[in-house]
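Each chain you see keeps its place in the complex, though not every chain is here.
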Amino acid sequence: MDKCKYSTAVILGISIILSAGREILAQPMQEMTPMVGAEIFIEPGQTAEEIDTWYRLMKENGMTICRIRMFETYMHKPDGTWDYSLFDLAYQAAGKYGIKVWGNLFPATDFRDVGGFKFPRSKEHLESIAEYIKNLVNHFKQFKSCYGWVLINEPGSGTLPDEVFTMEMFRDWKNKQLSLPFNNQGYNIFSFDEERFLVEYNTWFLNWLRNEVYKYDPGSHLHVNNHAIFQNVAEYNFPAWRQVLTSLGGSAHASWHFGYFSRNRYTVAMSANCEIIRSGAGELPWLMTEIQGGNNTYSGFHAMCPTRAEISQWLWTVIASGGKGGIFWTLNPRASGFEAGEWAMINFQDEPSDRLIAAGKVAGVLKDNAGLFAAARPVESGINVLYIRESLWVEKKLQTGGEPYEGRDIGGVMKSALAYFEALGEMGLQCNLKEIGEFDFSKPDYAGITIILAHQVALPSRYWKGLENFVKSGGKLIVDGLTAYYDENAHCILKTGFPLEELFGGNVREFKLTGNIFNINLDNPKLALPGHCWQGTLITTTAMPIGYSNQEIIASRNTFGKGEVIWIPALSGLAGRIQGYSPLVALLENELRPDLTLVPFRFRERQEGMLLKTLKSDESYVTLVVNKSGVARSIALINNTKMKPLILFADKGGTVTGNDVITISSEETIVLLWK
Amino acid sequence: MDKCKYSTAVILGISIILSAGREILAQPMQEMTPMVGAEIFIEPGQTAEEIDTWYRLMKENGMTICRIRMFETYMHKPDGTWDYSLFDLAYQAAGKYGIKVWGNLFPATDFRDVGGFKFPRSKEHLESIAEYIKNLVNHFKQFKSCYGWVLINEPGSGTLPDEVFTMEMFRDWKNKQLSLPFNNQGYNIFSFDEERFLVEYNTWFLNWLRNEVYKYDPGSHLHVNNHAIFQNVAEYNFPAWRQVLTSLGGSAHASWHFGYFSRNRYTVAMSANCEIIRSGAGELPWLMTEIQGGNNTYSGFHAMCPTRAEISQWLWTVIASGGKGGIFWTLNPRASGFEAGEWAMINFQDEPSDRLIAAGKVAGVLKDNAGLFAAARPVESGINVLYIRESLWVEKKLQTGGEPYEGRDIGGVMKSALAYFEALGEMGLQCNLKEIGEFDFSKPDYAGITIILAHQVALPSRYWKGLENFVKSGGKLIVDGLTAYYDENAHCILKTGFPLEELFGGNVREFKLTGNIFNINLDNPKLALPGHCWQGTLITTTAMPIGYSNQEIIASRNTFGKGEVIWIPALSGLAGRIQGYSPLVALLENELRPDLTLVPFRFRERQEGMLLKTLKSDESYVTLVVNKSGVARSIALINNTKMKPLILFADKGGTVTGNDVITISSEETIVLLWK
């Protein structure tokens, strides 16, 4: 490498600006205005001028934060010495333009390794990572622009790597497991040790990384980005991560991660991704650490180039979900390796693309309304779509191949939860999307609160009491599909004394695979829902039947304490996802109506392909509306407030008439301020 | 495991009823009325009350036999002791309700092993199996309900396992092989040693198991169930198994095994499966050891839940094929492991499903006509569709991938045989479906007998003389497709002096891949058959051409001795399977007409989607008719007897008018008694 090249830094008049106490850390992120930023991809070959240009472009387009992959390979020389000069240029330029830098730990790995390793390979490897962290952190913490550390890129590996270190950790872990708390009633059960260990192992490694960083930069901001959330989520224990991190993040790349969605649903995919992370973060702040910024050449599963409209949609969706900002991958294209020339927000002439300009416009609105957005928090609708880690595990373990059914293949569990999320979205309702372990079952009163368990096939025993308490205390529980077929051990609890019989007010008689789509005729409410794959039949104890097929009960409603359980043992959510949500929306309207008076804004009528999210900031509301329907629309809202709207952002000339009718072009994003 | 749990047996007042000479073995199975039964799936966690309930339900629904998977894992304790108490409960309850029990040997294997291993892994493993058998058999033979042993679950592994024991057996086997009896004429040939050894190895292991069982329970009833017959059949040497077993069986699960058929053809699939096993059994009795009893959740390739109509169809098809009964998999759902909650005939409340009730109705008819059915034997039509083990081997070995053609891909050989079976079925004719080695070529006279060789690509040299003798002695041979292209070594005998030239009365000039479907215009009879994939052209010696294309002979008819060979060197069977059997039925009508006067009943006209099978019992006939056409039908029979019909069974109100017109609903099964 030609070191002389970096001496151009001197020519540019840059001197190392040390972090005088790093005042940028003073303000808690939770109180900050959301930031717009991008990854600056640093690699040898780049010049100081280029790097300076990129930071200048960031500043010119309203960006205030960047993330850098801190390649050990490009710092740690073969002779053992360290040369940080290339990355110094970036930290210095960031300081010059007032950009915060998150250094993403990236210990040495093969040039062809696109995302980095997820676990150490050996004790020696672990030691070399510690040594890397020591050198890296001690050096870069000196910069004023240093805003902390991303501990690892995209943890989440799918399966346990078959490597010495991992296998030893696994062995030790197994030796430490006490007898299972679960009462197996004498039945033999599957082991989910690998899955359980993988969850803890991810947390362990994050914590180890934190401890290493904090040896040299105690109290610094720590962040991490999960990825491929709809597939990998069962591997992440977000509540445990809250003890490790300062803020949570994610990678949400349309072309790599949104395979469960078609392109016109990528915005709702982004919304779902945000809600999962928001729930995971709990009281921690969060932001979207990687959002696709540019074109795919050979990389990406569903190759694409985002439009400027999509950039606005995604960024506003993050903000309207309470995110503290979004960082695009990437500002500048890397020139070498996989993804060379791809993903960038600037063109090959270092000029802003229409996408960067679009992001800049969002940043401008945020800046102009800094206080408003700093204080804005998502409005709580009281609706909770829950997914269950063990349901994902069981669904995966029991696969035997064969003719495809969406509900039976891998993905059926998550897509069923997403289906309710999407159907509620068509009503203009924003709901929580939580792993069941993230739901707080300890409250005394759940009046007005709804939980939806859609085809969550495995319902672990540790949640049974909590669910009972939830309903008993006024909550509403909607049960869909094969929910509670298994417990956490893939044991069929329908067979061996159904532990939820009292709560649900009945039992399943049988499930029968009935077809891809079939009808479920309900009496109360009176409507015909589509079902998918299996039709369950019930025998009720305390529940009231609300639907019959061939003289058999196929749905029921059970009052339990102050609450109620609606049980439709068929995949109605997924059926709606396949052929349209109109009947499901009608059902949800009926079930949720009493509680919706508290929701400030929603659609007057079901709106296919529209997204609505609302933030509250002190006494104001901020509402995001996105039109993915493919045509221009006029949308009537139910406005439960007395407030009047102001347009903060509309990228295609959208307007508001009166206090409740929005006129919006196809692909347009509108942000309204209500006062 | 909680042993105390089983002490509830005492509470129920059950005491061990020893098998006082086991009089249930006294009656030869061949003379018995067909039995209806089910697998009772026993696993720790179950209570004595549950087990008792299941046997009671069996009795209440007319079931008289059960099969139990005798898990060593649940008997043989880690300390080396044996605890049979869980399974004792089952044998005792069976005795209480008069149910016969087949104990299915199931030596220790992993909990995730759904079907059990097929061969020992090592000498030590073999010894441990022997030890298991000793303990198992010595204990359970004491029970009055003990009706013998199923030696292994579903032998048939597809390929040789790469394990020490197998490899040593294979090496020894190869060392013992003498020089091939085959005259290779100097040509190099493929080795089919692995395939040949696998056949013998399966038989060897069955025989070893028999010998171990007979050390402790000599003369007991021994049974085994093959599986996935249309794929695995080339691995089974049924004639050799006759020396090992008391009765033959099979697993015939729609969702696992009938992939060559669409759902509306599952009944004909069951019929074909039965005929293969009937032929394999020879003089031995046979029954269907596993029939799908319930729903699939995650298991099964073509997931489904049988309807009650299908249960009737399948069970009657077994009986009308001469089977001594059918055992459903399963009565009760297992609660743990793969298939938990699936496959069962009772619901989660231990109540009979509509399927169990349907099976019980069949059982009732059998019981009410016990003598009739005990003596009933399939009527012999004289028609034999033969498949050839080596044709399956060669087809598999020569695959090179590429664009699919049904006739060229794996399955072409078996589907071609099935095509003729199906076409004959649409005529109301029941034919034999035999491996060629099961056909008796030693008779002096074959007048009225037909053999169909449909795309049996490899015709081993050991059958050449037999086929000549068959035709010479009055038999009719119908040859379709690439039959006799190869010998048993995949050597192309068309090229090197066609050994069947005299019999067929000619030679193949060429085969040409012509398309998915093309026309074959015949002169005698005058009709246009569809062909598939290859069109062969002939040069005749003694044969008479009966079809031309571009001045080339494409079909011929050869008189040979007292018989005749019809040769159509194109895949007419498979073409019919693809686009309908009407032309093929016309051809078969023409060819078989003289011999059909002996068949008591058949359809007056071709009936798509209808099944007809006939048993003879002393001077009566019993006829099964199933309607899979999707609509209600009135079907005219040709009744070559003077007899009049009585309805024994009709599950949707079907009727008979006069002596020959049946009115039958869609999916209905009708059983008629003719006197």
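Here the chain labels run A and B in written order, and each chain numbers its own residues starting at 1.
Just so it is clear, a contact is a pair of C-beta atoms (placed from the backbone, for glycine too) under 8 Å apart; a residue touches a chain by one contact, two chains touch by 3 or more.
All figures in this text were calculated on a predicted structure; none of them were measured in a lab.
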Fill in the total copies of the single sequence across the complete complex, 2 being in place.
3
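Simple rule for what comes next: only the chains that are shown with their structure count from here on.
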Please report how many Å separate the Cα centroid of chain A from that of chain B, as a whole number.
52
Please name which positions on chain B make contact with chain A in the complex.
1-2, 5, 43-46, 73-74, 111-112, 255, 294-305, 333-338, 340-341, 347-349, 351, 353
Touching chain B in the complex: which residues of chain A?
184-190, 395, 398-403, 405, 408, 482, 485-486, 489-492, 494-496, 498, 507-514, 534, 539
